[in-house]
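Rest of the complex left out; these chains stay put.
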Amino acid sequence: MTVADREREDGAAPIAVPIVDSPPDEQPVAWRHRHLLDVDVLSWADIELVMRTTDAMREVLARPIAKVPALRGRNVTILFYEASTRTRVSFEVAAKNLSADVVNIAAATSSVTKGESLVDTVRTVEALGAQTLVIRHATSGAPYLAADTFSGSVINGGDGWHAHPTQALLDLYTLRSRLPGEPGASLAGRKIAILGDVLHSRVARSNIWTLTAAGAELWLCGPATLLRGFDAWGVRGAAEGRRFHVTTSIADALRDADAVMALRIQKERMASGLLPSLREYAARYGLTRERLALARPHAVVLHPGPMNEGVEIAPDVAAGTQSLIEEQVRNGVAVRMALLYLLAGRQS
Amino acid sequence: MTVADREREDGAAPIAVPIVDSPPDEQPVAWRHRHLLDVDVLSWADIELVMRTTDAMREVLARPIAKVPALRGRNVTILFYEASTRTRVSFEVAAKNLSADVVNIAAATSSVTKGESLVDTVRTVEALGAQTLVIRHATSGAPYLAADTFSGSVINGGDGWHAHPTQALLDLYTLRSRLPGEPGASLAGRKIAILGDVLHSRVARSNIWTLTAAGAELWLCGPATLLRGFDAWGVRGAAEGRRFHVTTSIADALRDADAVMALRIQKERMASGLLPSLREYAARYGLTRERLALARPHAVVLHPGPMNEGVEIAPDVAAGTQSLIEEQVRNGVAVRMALLYLLAGRQS
């Protein structure tokens, strides 16, 4: 029995999906979180609500005018201490599709931070009008510090090696809707491989949580130096019904997999001696067409982007028919619309 | 009798506060300035109109949807030759709350300026559609040059050491609403200390003007090297009823003060030999809890931000109950909404 199944049995109430054309505070929505800092505090019912609300947002995105007035007048401030155009634009488009006002602050290069602590900056940003704060920071835990200070909602847009909850939720949504079989079907028993630099990856950490909760059989695979510590995690997770395996053998990880997620290799890892060279990494762990053939026939391929094509993933795999990489980006906007919407409803 | 009192007696007409939900050009508003380049050309009636319009904007900000359509379709271009996220965002949010369209140009790093004079840039920006131009520039007087060329309204967002009129107006609004006693009460006879690098501070220069006009008893305090020339100012100001004192003694400045404003110390001043070291500055002029105890019991603390905590202000003072620093930021948005609104009304 998966974490999801057990929780579903516990709390049997049906999920009321909001009418996303209207403001969230005008309708009863069973969402109790003020912030989204990590996936580990979400119950399975919470996750289901995010998935169903994302369905509603995909429907909005398919309209000729892909815009609803739900968050009109709401100030969504995107405070990024790490550059990331892709994630920044995803949040920006999501907020604008809900008619919110967006303020972008590239704190990495910004004077907002000269001599200021994070707490002072968050206080200033709130006084400037921010109601939802999307924060990305190189330091694990920074969004928690922000949430302690900020009186609105904080969304973690990625913190250090720690968590990237919106990425995990969009990956879950993508897998559920696109794995071979019925759309929205359970991931229970599906074999999913995560490939690469698991150690330094907030994407991997957040995905481990949601995918094992969904009952997937997770395989973490990469060079031993980039998997350190995960064996112990696996043992602890098993106690509560989460199943994951740790291996340096890419053949073992890919054999009969339903899905493969390649992680981005950070070139700076080589300087620290954790990786021999990009060429050797590509030769041993790159996701090529030949290796993908080990997986099940219609296995799907994911990558959180941006890709180093020819390193962790071959160009023909990235652009191939099994790739869901653009679908992930598309779902990213819808999932973030859902989260901005749900968090705004909680507040008022 | 203060400058404010004298002016109030001269021009006795009551102030008609606009209905800020509607466009400013649809109602009679007694605002005659096309630009806001400095506070020194504002009559006391002008300042009162800004204060009352700011009250109306604070009321808008307190609404569930903090947005009015007053400036719909108006192009507000923010042309900053000096980086300043805080002031830029304040103007941006203010303009968006009035439904204006905002164009941000970070001229410091921008190609708009390659080989171009300021006058050419201003002409280009106007031809691109700018109707209100907010300009920040390291050279004193630059906004005047812009105003000579631009056919819309220019707002000075800070020029060199010269002026920062929106900061002075938000500081005045904050002091009037939060000094112990009745909200909106006169500042006549109140002792206010400005602490730090007065010499290089446009914030100080603009505040000296408005606060002495309001009848406050102003004390300027800092190392002698950072006060040069202000004695002569004080003598001249006294002739027209403005009262300020210049002192290097922080005890004299703070004793029984109603309000203390700490200025930001620019680290580059030390290179020029005007400051010994940050540590020595902090030791001699930093606003600590002990020093603040010299002031009146409920004295308030201001800082224009961003702060060097532990240098010109101690962290516990900045975050303490007497601090109005976040309130200043909050009022900054409302004051800028008021000014954008009033200037737009003048135009049409």
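First chain written, first letter: the chains are A and B, and each begins at residue 1.
As a working rule, a residue touches a chain if its C-beta (ideal position, glycine included) is under 8 Å from a C-beta of that chain, and two chains touch if they have at least 3 such contacts.
What you are looking at is a predicted structure, and each value in this text was computed from that prediction instead of being measured.
*Asks:* So 2 chains are in place, but how many copies does the full assembly in this file really have?
*Replies:* All together, the file's complex is an assembly of 3 copies.
Quick note on the criterion: only the chains that are shown with their structure count from here on.
*Asks:* When the C-alpha atoms of chain A and chain B are each averaged to a single point, how far apart are the two points in Å?
*Replies:* 42
*Asks:* Spell out the residues on chain A that touch chain B in their complex, using ranges where they run on.
*Replies:* On the chain A side, the touching residues are 72-75, 101, 103, 105, 107, 110-117, 120, 123-129, 348.
*Asks:* Which bits of chain B are touching chain A when the two form their complex?
*Replies:* Touch list, chain B to chain A: 61, 64-67, 83-86, 89-90, 92-93, 96-97, 305-309, 311, 318, 326-330, 332-333.
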